[in-house]
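Left out: one protein chain. Kept in place: all the others.
Letters are used for the chains, namely A and B, taken in the order the chains are written, and counting of residues starts over at 1 for each.
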Amino acid sequence: MKERIGVYICHCGGNISDYVDVEELGKMFHEQDGVIISKDVMFACADSNQKAMVKDIEEHQLDAIVVASCSPKLHLHTFKNVASRAGLNPTNYVQVNIREQCSWPHSDKPREATVKAAGLIRAGIHRVSHSESLDNIEISVTKAVLVVGAGVSGMKAAIDLARLGNEVFLVEKDYFVGGRIAQNEKLFMSGQKGKDVVTALYKEMKTLKNITLFTGASVDKVSGSLGNFHVDVKVKPRFINGKADKQVVKQAMEECPVYIYDEFNLGLAKRKAIYKNYPEALPDVPVIDAEALKDESDFKAKYASVFNFNEQEEVLSLIVGSVLITTGYDSYQPKVGEYGYKMLPNVLTLPEFKRLMELSPEKLIYNDQQIKKIAFIYCVGNRQTKGPNKYCSRQCCTSTIYTSLQLKEKYKDITAFHLYRDIRTYGKQEILYDQSSKQGDFYFKFEEKEAPVVEQKGKSLVLKFKDYLTAKMPLEVEADMVVLVTGMVAREDSVRISEHFKIPIGNDKFFNEIHPKLKPVETVIKGVYIGGSCQGPKNISESVQSSLSAAAKINALLKSGTVSIDPVIARVNGDACTWCGKCAEVCDYTAIKEVDSDGKRIARVNKAICTGCGICAPVCPVNAIEIAQYTDLEIESMIDGFMEAVEIKEREISTEVAEDTNAVTMKEYPQLWKNILQTMNGIKKSIPEVADELAEDKDIVTYHMMTMNKYSVVMAAGMDDKEEYYYYKIKNQ
Amino acid sequence: MALVNPEFAAEITKYGAGDFKACFNCGNCTATCSLSTTENSFPREMIRYSTLGLEDHIKASLKPWECYYCGECSAQCPRQAKPGELMMSLRRWLTAQYDWTGLSGLLYKSLTLSLTAFVLVLAGVIVFASSVGFELEKMVRIGHYFEMIAIGSVSLFILLPNIIRMWWFVIGKPKVKVPIKSYFIALGDLFVHMFTQKRYLGCDDNQFRWFEHFILVIGYLTLLITTVFLDWFSATNLFIIVLGYMESLVIFVVTVDFVLDRIKKKKEVSKNSQPSDWFFVVGLVLLGFTGFLVRLFIDFKILEQNSWIYLIHLMVLVQWALIIVPFGKWTHFMYRSFAMYMAKLKVSF
Partner (left out) sequence: MTQDQKKPKILVFSTDKISDPGIDQAGLRKIHYAPSVYVISLPCSSGVKPRWIMHALEKGFDGVFIAADGHECSYSSKCAEHTNQIILDSQALMTAKGISPKRIRMAALCSVCAEPFASHMENFSKILSNLDSTKD
């Protein structure tokens, strides 16, 4: 029980005291309530008051403080810091919201607002009197990081984390690194080749001894928590003999008689059953599709030295302090028939089209037809008002326009039609749009509800749509190829990743951060971070920015070897607990485990994992689990505080406002109002004039004049001659 | 359904249009245009039609003629797409479309061809002059006959059929219903616009431009009457002589100012000059100047000794009558007034 409490009630310069009788409240709480000091202050958050509070705490040896002012969202940390500075545990501080939740919403009923404020403050005093001094929880952490996904985001983060001295395990599902950017011939805006970027990053990784890369690998099992995650990584076999002569391997690749589906080229080419994604793909070790070579005994016999069909799947156990997920995205796969996709021969998606371009160095030929006119349909599978993908994928407009510029550069005689819903080449990317429109690309705007129709007409495709740039005129465009600008969607396997790490998934199926602005790379799972486009659509720069900021956060977290966690978490009363498992059942974070305590089975909370949400508390049949700072004693005493009767004297100067007319029905105005009204008696005057006459500060006159204006005591009466100031006059005069 | 024609933009560019495909459809041009109205808005619509190559829509439209090129749209365009210059090019293109001979289009698009035509006509005049032994009296007499025949035949065989073609594109083909009596009622508009260019006054820039243009038109028309019907060069009536001097002086002064503007390129309207614009203004300068000199030489009685001056005047005159009037920029005088006439027809009475 705290018995030396300090209470500070804030006027907020009138925001509170105009409606709530702050001075009266200041006199209400006494020693019998455990209150040693009770003050009403003009601005509680002012430096001078903060200093006075520190002095009070030290001089009067206060053991708890209450500030009744604005919403805790604004100043909770301000006053917690005041407590800390005065040597008081910040958990012995309670903020009472008498502005947003009292003076403002009840500005129509000042007397009752004062009664409510009294209840709120009393509840705060009760709560703080039961508050405990809690210290942050310290956990020791392993200085190692698991990065899932070796795309550009993952590789950049891995490099920086390794440079900062962390052990990094980089896990890539594919047999080769680079992810999606290797599938882009050139990258906007720099014009760099995607593959060159991958090669450069790979080489940089190789110079760092503390990065371990696993390709053909995936996360299999995860346990543990912040500081000490235990992760099992499954590595698939490549079936190649690592010691085989490079020249022989090359020859085997050339002579391999079996062709298989080429995933890297999205089916636009075939690849051999001994393959690399592309010739320079890294690591420089080919992969063998053992299944496809099943019946090729002659070939296998000829190159027996190349194969190692006995290679087995391997499972490696890692211990890491933190995890960074950079698993990226999938491209939206149009439904069969969506804009003629898979029904009409020359309809491709943008990623497919980009592969086609890279595979066609001289002429753009598809289905034996030279392609000269290309129509791009934007926002396919994105910005759906009815479908699940409501978001915009940010990068596709720029990517398409850049592709269009590349087309002209590479094949010269090309006409590009862009059927868009909105062009979003934000920031510097606008330059590309400028170039595209100046090179003669055609732009048409359609609406989702009147999407273009694609039909085959002889060898050409015809697009029919209403063009919103031509007063909704129905138009026809003839093209040799239609490219569907497909947006980004969450990876199909993101559910599996989410199950492993318990990362929440949003309605859009992408991983959720805690807060888009303030905690953009953190997840509610402590120690698990997200970067790149697994979180939502991003271009390469944005992906790298987010993964690097996650890397910085992770490094800061692991740097000291220990982490400090907010003490507001669940705790079990071991005496009362009879282990029924209900709390563990409702916990989304598996923070509660059954343990043995002196021969008794009870629940235990893993402090590193618990988020303090409190879902476990209500389900306990024996009330043996609670959240710190939200104990029964604290909450129930608050309820008692609300209900205690208070006598509020009618304020001498009351500012009751009749809601319907919005006019003031004051019995008496404040003295300054009277003075102002006196100077204005029948004459219109500007604020500087009134201030001069009353020898008052101009700011103060402005404040009161505005208030009087708001309550219809005065009204505006035109501008002065210099058009500098408004005149005011007394209303109804 | 209108089919997009990606080739059209290249075609219209041959008529002088700037980088109009840079347009991103903001509509600033239309917003800033003082002649554009809610019901009848331009130039954005015309830029869009040109980009998409909707030729029939452009041919059926009178909007290019309803613009009097103050150039404010080009000045305000955030993409430097020069909408004003596109409207100008569309007028040239329309002129070529209306012309049944197809010569207008060829001359607009090819400077070589235009120059060849001028040289040929010039040579023809010299051949004619030599055939009459450079005899002044014969040259003047036949020159006068030429004027009358040229006016009659150009009007009958070129201008009239072209106006009918214009009517066909604008009213006939799109099946605009116009009551017969409207054709008479609207005549008032035709003449008002032909002689006053009233709509020009609606442009927001300085109205001095309208005034210059107005007195140029009046000067030109009256000089035409003075020379052709009052036979200025043979006149003895002092009033007619002085009138002719004044008219040719007006033409000379105003067109010199126009030429200077086009050289200085300070105003938006005079920044972009196509060969057809130069031929027109320079033709007018020379027409006024040589006419003035011829009469001056007559009055100082030195023409006999200097018959070359009349030969030059005749060269300019024949080029004017055979190239610039039927196939050149002169036609805008006619199409603009008929456009206002047909615009009146299109709104139901």
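We adopt the following convention: a contact is a pair of C-beta atoms (placed from the backbone, for glycine too) under 8 Å apart; a residue touches a chain by one contact, two chains touch by 3 or more.
Note that the structure is predicted; figures quoted are calculated from it, not measured.
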{"item": "In the full complex, displayed partners of the excluded chain", "value": "A"}
{"item": "Identified contact with the non-displayed chain, of A:Ile319, A:Ala552 or A:Val568", "value": "A:Val568"}
{"item": "Among A:Glu3, A:Asp640 or A:Asp697, residue touching the chain not depicted", "value": "A:Asp640"}
{"item": "Hidden-chain contact residue, picked from the options A:Glu3, A:Glu23, A:Glu58 or A:Asp108", "value": "A:Asp108"}
{"item": "Contact footprint on subunit A, counting only the chain that is left out", "value": "71-73, 97, 99-109, 112-113, 115-116, 119-120, 123, 504-505, 507, 512, 514, 524, 568, 586, 588, 611-615, 617-619, 623, 627, 630, 632, 635-636, 638-640, 642-643, 659"}
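Convention: only the chains that are shown with their structure count from here on.
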{"item": "Distance between the centres, which are taken as Cα means, of subunit B and subunit A, whole angstrom", "value": "64"}
{"item": "List of subunit B residues in touch with subunit A within their complex", "value": "1-4, 6, 9, 19, 21-25, 45, 48-49, 51-52, 54, 79"}
{"item": "Subunit B-touching residues of subunit A, taken from the complex the two chains share", "value": "373, 415, 417, 433-434, 437-438, 440, 442-443, 445, 464, 467, 469-471, 473-478"}
